[in-house]
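Apart from one protein chain that is not included, each protein chain of the complex appears where it belongs.
Chain nomenclature is as follows: A, B and C, assigned in order of appearance, with residue numbering initiated at 1 for each chain independently.
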Amino acid sequence: MKPTAILLLHCPDRQGIISEITKFITDNHGNIVYLDQYVDRVDGVFFMRIEWELDGFLIPRDKIKDIIDTLYGVRFGVESNLYFNDEKPRMALFVSKMSHCLYDLLARYKAGELDVEIPCIVSNHEDLRYVAEQFGIPYYVWSIKKDHSNKAEVEAAEMELLRKENVTFIVLARYMQIISEDMIRSYPNKIINIHHSFLPAFIGAKPYHQAYERGVKIIGATSHYVTTELDAGPIIEQDVVRITHKDTPDSLVLKGRDLEKIVLSRAVSKHVERKILTFKNKTIIFS
Amino acid sequence: MKPTAILLLHCPDRQGIISEITKFITDNHGNIVYLDQYVDRVDGVFFMRIEWELDGFLIPRDKIKDIIDTLYGVRFGVESNLYFNDEKPRMALFVSKMSHCLYDLLARYKAGELDVEIPCIVSNHEDLRYVAEQFGIPYYVWSIKKDHSNKAEVEAAEMELLRKENVTFIVLARYMQIISEDMIRSYPNKIINIHHSFLPAFIGAKPYHQAYERGVKIIGATSHYVTTELDAGPIIEQDVVRITHKDTPDSLVLKGRDLEKIVLSRAVSKHVERKILTFKNKTIIFS
Amino acid sequence: MKPTAILLLHCPDRQGIISEITKFITDNHGNIVYLDQYVDRVDGVFFMRIEWELDGFLIPRDKIKDIIDTLYGVRFGVESNLYFNDEKPRMALFVSKMSHCLYDLLARYKAGELDVEIPCIVSNHEDLRYVAEQFGIPYYVWSIKKDHSNKAEVEAAEMELLRKENVTFIVLARYMQIISEDMIRSYPNKIINIHHSFLPAFIGAKPYHQAYERGVKIIGATSHYVTTELDAGPIIEQDVVRITHKDTPDSLVLKGRDLEKIVLSRAVSKHVERKILTFKNKTIIFS
Partner (left out) sequence: MKPTAILLLHCPDRQGIISEITKFITDNHGNIVYLDQYVDRVDGVFFMRIEWELDGFLIPRDKIKDIIDTLYGVRFGVESNLYFNDEKPRMALFVSKMSHCLYDLLARYKAGELDVEIPCIVSNHEDLRYVAEQFGIPYYVWSIKKDHSNKAEVEAAEMELLRKENVTFIVLARYMQIISEDMIRSYPNKIINIHHSFLPAFIGAKPYHQAYERGVKIIGATSHYVTTELDAGPIIEQDVVRITHKDTPDSLVLKGRDLEKIVLSRAVSKHVERKILTFKNKTIIFS
């Protein structure tokens, strides 16, 4: 795999943006290997993901972002993020007691499906240490007291770890604690959660029991970026499975697990491939 | 098709109910052609749908219900409904301005898929009279004023029509008015609505716009029996379709239409085939 | 809705094509309202759909195609099709005895969902004349003899009608006859069929019975362009529904009908919106 630059941008829609930017890359000897764009005509916003090979590209890596912002920031109102495919995202996993999402992500990682590094797994319980050990990944436990009296302290320790390990994004793989606003603000659109319902139905605790009580015929799972409002962040991926009156809360939990792990892993993959743009509490997912 | 009796019942679960009832039918020379049962182990309730041929059955039609209630009502706590397959349900359609659900139901009716009679179509607008005329079905319009000042009067007229036409159940085929408690109580679990969202998400008005605003990745439709609480009655059927960030409120409306008509017609079919039992605001749907 | 031009093209992939073409349109004062492109990296082919407003566009309608072919045909190897949004496609419907797809398409047409004209419905049976009459569309019957001895004659008459009515594409809405090679060659990628299986499974006759015999757990329907090889043309759309061991061939037929009409109508919509490109017996479906 050759080294590439990946540019994600959005700006007010106007004629000629695509030509400008593709011309800029081509003129500087960049070989474009991916281009996908989308115009939100309701809001009048242009979104693009463009990727080009760096071999022979005339602008050095560390100047690309600055030049693009300078050339197109004021003129077009472009806001952009730049990534390089050879700089792997560093993912921290937060878990609690359930292993299905953790196993699923680690099995993909081990099989080479997820192009990330996993410097640490964080939990408030010892329960899943054996999984971390199976895969040789450091496992850190900070117990949060029931009265949450040590929560600030715990999060400070976690933040310290994340910084030390240069973590670029966090995956809450059925982590049952609420993340504080501080931590959320430190990782904007960089904390991925899996909620075990078809949001916005059944926000909050015990969604499968809520679904059972309501008598729905389909249940779902939702992966979203964490914002300061509970279960209300930009949705990345959802999926559903059909159920019947024969299902009990327990069988819903079991069926839901398969949804959760598949939906979470799809969301993580899209994030790792830098194919997600967020805008106005929604996601644009490039193909 | 030979004449059959269809018995739907539920009672507290205990040993021997199936044997008792199948033995009763067999002993009286009834040939059982369908039996499906289900035990809700959470609530300890037994549900059954059983259908047998009436030719040669020793008990006359008009006495079956009484005998079953007498034999099993007190002893087992059985609550039952009895239908005959040669007595077609009489369905009233309530519509407003959108034609897709109406066309879909009438096309099925015309093709012999729906074993009902349709004595009338009721609306608060003239818009869909041409559809009723295409199919030769009487179309009644009562306009409800914006301030709802004549609503009681309109519903009285509608109820009069329903009684006159011996309507056994009502389908709200994208009828945009709220039904009064009186009418709902007159047709308990006999008014089927289609709500254009995946309930309980997006209750109330403009669900597709709500879905667009929330940025969901899947939309749905829900068919349910109407109860006095808005969009909260027993769910009969749901289905969903995947959407993307490229969808606009308009394209959601279009995609939703296909869901609505399919989901509604499945619910109507199940009702017409007497395959639905309701219990504790949920439905048991027999196969 | 303002008049627009819609250009569908493909060519060998190389740098700068998007810039070239968007620049050409912009330079000639065309306001681009849609652009979607896709690069097939396996075959090295670039595909694009681009739409722009004609008001103020400097090149007259009747010269656009010629100029694009001249400018980009040899230089880039571009092959293109040009449409105008105010020139409605003219759709001929071919039917046999089953009404569900016909009703579904006509109901959409009547509701304004399908931006087409329907000059004629063609059949080899009288059965569905009443549907055509309900919608006021001319209905033509040519009976094909069991030994097919008059097939050439019938198709000649049909072709004559299609020419006279300036039909631009044909929809086989559960038309049970095989179309001759001559007719297929006259309407390349312009005859849309619905096959009642998940192709390539169960090619040919009675697919629901084949599915029942094989004991599959999911059935499907497939809409495709007709080519001279049976059920082997480019697939436009597919969908599936879950079944169980309780389904009989008859219940499969019923469940399949809903699939068929939804899948066919999605395919027809995409065709009418000029969002389909065919290449190497596959379809590229623009969003």
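We adopt the following convention: a residue touches a chain if its C-beta (ideal position, glycine included) is under 8 Å from a C-beta of that chain, and two chains touch if they have at least 3 such contacts.
This is a predicted model, so every value here is computed, not measured.
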For the chain not shown, which residue from C:L82, C:V240 or C:L254 touches it across the whole complex?
C:V240
Just to verify: which one of A:F24, A:Y83, A:Y103 or A:F279 makes contact with the chain not shown?
A:Y103
Candidates C:K2, C:H148, C:R163 or C:K217 - the one touching the absent chain
C:K217
Note that chain C touches the absent chain at residues 38, 40-42, 198-202, 214-218, 220, 234-240, 244-246, 248-249, 281-285
Need a quick check: the contact residues on chain B for the chain that isn't drawn.
15-16, 18-19, 22-23, 26, 31-33, 35, 37, 39, 41, 242
Absent chain, residues of chain A that touch it:
98-100, 103-104, 107-108, 110-111, 113, 134-135, 244, 246, 254, 257-258, 262, 265, 287
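In this text, only the chains that are shown with their structure count from here on.
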Testing understanding: with touching defined as stated, what is the shape of the graph linking the protein chains, line, ring, star, complete or other?
complete
Once the Cα atoms of chain B and chain C are superposed, what angle does the rotation have, between 0 and 180 degrees and to the nearest 5?
180
With chain centres defined as mean CA positions, report which chain is farthest from chain A.
B
Could you list which residues of chain A touch at least two other chains?
41
